[in-house]
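All protein chains but one are shown in place.
Presenting chain A:
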Amino acid sequence: MSGVGGLPRRIIKETQRLMAEPVPGISAVPDENNARYFHVVVAGPEGSPFEGGVFKLELFLPEEYPMSAPKVRFLTKIYHPNVDKLGRICLDILKDKWSPALQIRTVLLSIQALLSAPNPDDPLQNDVAELWKVNEAEALRNAREWTRLYAMGN
């Protein structure tokens, strides 16, 4: 039931706007076969340990969207206290703070912001968060290393 014919107008509108006015540093393209599935690429923000990296994510709009939040996951490995090994993201607006007034665009912007400002006090990946708190320099080094290893030259 996710053919374009049955697609809510809101999703069509959002997709059109994402194409027409893309968020700087982010690209989100719907899948050819599934208009609810987006291929997302986020550039590591300047001044962050992820700078220079290109991070792939997947974004899926569930049947109940926008009443329930989109499901977003990092596909590229990333060393981040709020992203776990499976790429799942700890972000309040993707969970209990979700509001139907938020959009794909706002979600992606929030993820970009999370890369700029990791939040080790609300961790998903405990060992990473621990290191981030105890030895931030080393954590940043790790993050840069992972970025180089997994998010560059693809």
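What to note about this one:
FYI, a contact is a pair of C-beta atoms (placed from the backbone, for glycine too) under 8 Å apart; a residue touches a chain by one contact, two chains touch by 3 or more; residues count from 1.
As a convention for this text, contacts and distances are computed from a predicted model.
Per UniProt, the protein behind the absent chain is "LON peptidase N-terminal domain and RING finger protein 3"; the candidates were "Translation machinery-associated protein 22", "LON peptidase N-terminal domain and RING finger protein 3", "NEDD8-activating enzyme E1 catalytic subunit" or "DNA-directed RNA polymerase III subunit RPC3". In the complete complex, the residue from A:66, A:81 or A:118 that touches the missing chain is A:66.
Residues of chain A that touch the chain left out of the display are 1, 6, 8-10, 13-14, 63-64, 66-68, 99-101.
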